[in-house]
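Excluded from the complex is one protein chain; the other protein chains are retained at their positions.
By written order: A and B. Residues from 1 in each chain.
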């Protein structure tokens, strides 16, 4: 019997989403954390060297379906060598540009308040917004006085939207944590440009009574830009934690077809509470409201279609769920 | 390492099915129980409250394929909170109308004698005949003097055939067990009707030398009806159990297109033996014969096409298999 750790999360929620005047009630999930089943292990090779693997499958509790129909091990599929030099990690994994903002979204990029809805690839076919296939990453070791860094590369394998180069540097000391990440993805060219670029500065400070966390990011491709600012707070309250965030998304530039995106701005305000029944099990509720400016079409996930033309209709969502870890 | 139970069934069988004059020999499976791999766990939250999860994947041993190409965790994918109040269970699971008859089929709705072949949705798109996605169920606690009940609800999520409401009440005392279940599914309308309804009364009585078990059910949609009566017996015999059942299916009414279904009746007679090599491992054989009236086209699963037009051809099947649980 080998030394394998089996782990997972099951997260299910009742969700109600209103897009303009359309509403949808559903049994949904992934409101606090994404449902998953994983297997991981580490082998000590001696001399400080270790080999490890990590396989993580995402699924939807409400229907029993895979999160990603094409990739069973969609969340992570990696082999690592680690030691005093740090870690070399190979396979499908998060991109540093994703963790660079997701680590500083107080809602953990999950549920109705998910900040990921504003993480635009600007119409490109970049397949690196969250994770990348074929990723080769190096992580610095943990003993650099609070400093940590990651560089990642993925080859194109002759498929547009796959080639990625990125990195992240971060520093943590006591209550403070700051991070800067940058990445670029080679996409199908438009207007002579084939690089989708993303930069994000994130940080958090724990005051004890409350923890402030947030980021500012900028995505750029050809003439298009999207800037996002996210500021959140989490406050320990009773047997749980109160969470709130405010996000602004500011689009600019013209598409290759000449459409002006300046009016595609939006903001979101969200509030939630997590009540811990134990370390592994929690009840939670979140409410989020996306205010779309005239041309913007951001929506709370798991909802009905936005009315078309949208003309600045809002998207509102609330969920109430149960998250259990094992 | 978390407290997770890994469990499963592997069931493989040689099967021979004859439909009219067409025959098919196959390596098949699921003749005694459905093959599956599952993970489940329970956490004690204190104060009598428990959280639990259950993930169960169905597959075919003969080919290594998923039972349900679209849902990996097709058999069950649920999170539960349970306590003195009973159990609240959320996710994909059996419907109470399915367990309401399946619990009283002496062949456990598996193999050549499976009673499920007569469980008609009357041409509707009801996706609730066996299980339902997005199900919210409440189960009564186990200390109600033999009485138990379940109510279940699934939202439509704007998809026809998904919205379900149903429930089941049952009573068990010593050798006796009786159950009544009712459910309705909202389907694509026909002839002004959008409710597919199913009601089933089941029961069993254990005389010691033999256990009688059976049910009567009625499915109804617009002008169509299907009534099924199933009576079975199981007799402990040597290191195993002898099983036999007789099923009558009685169709009535006209389809929206005006076709008369009155002649689509059928009956099935089946006999089988399960030889236990251990508590976990058994050899089994079953033979079943479906006698189709003129317009009926019921068949033993895993067989060749029925001749067309069928004109009352029979379907006969036999399997011989091995079931191993872990």
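Just so we're on the same page, a residue touches a chain if its C-beta (ideal position, glycine included) is under 8 Å from a C-beta of that chain, and two chains touch if they have at least 3 such contacts.
What you are looking at is a predicted structure, and each value in this text was computed from that prediction instead of being measured.
Asker: Consider the whole complex, including the chain that is not shown, and state which of B:12, B:51 or B:170 touches that chain.
Answerer: In the full complex, the listed residue that touches the missing chain is B:12.
Asker: From the list A:62, A:87, A:133 or A:319, pick the residue that touches the absent chain.
Answerer: A:133
Asker: Looking beyond the chains shown, say which of A:4, A:144 or A:191 touches the absent one.
Answerer: Candidates A:4, A:144 or A:191; residue touching the omitted chain: A:4.
Asker: Spell out the interface residues on chain A facing the chain that's missing from view.
Answerer: 1-4, 6, 39, 41, 43, 45-46, 49, 51-53, 55, 68, 70-79, 81, 90-92, 133-136, 154-155, 157-158
Asker: Mind pulling the chain B residues that touch the left-out chain?
Answerer: The missing chain touches chain B at positions 5-8, 10-12, 14, 24-27, 37, 59-66, 72, 277-278, 280-281, 304, 322, 324, 326.
Operating definition for what follows: only the chains that are shown with their structure count from here on.
Asker: Report the inter-chain centroid distance for chain A and chain B in whole angstrom, where each centroid is the mean of the CA atoms.
Answerer: 41
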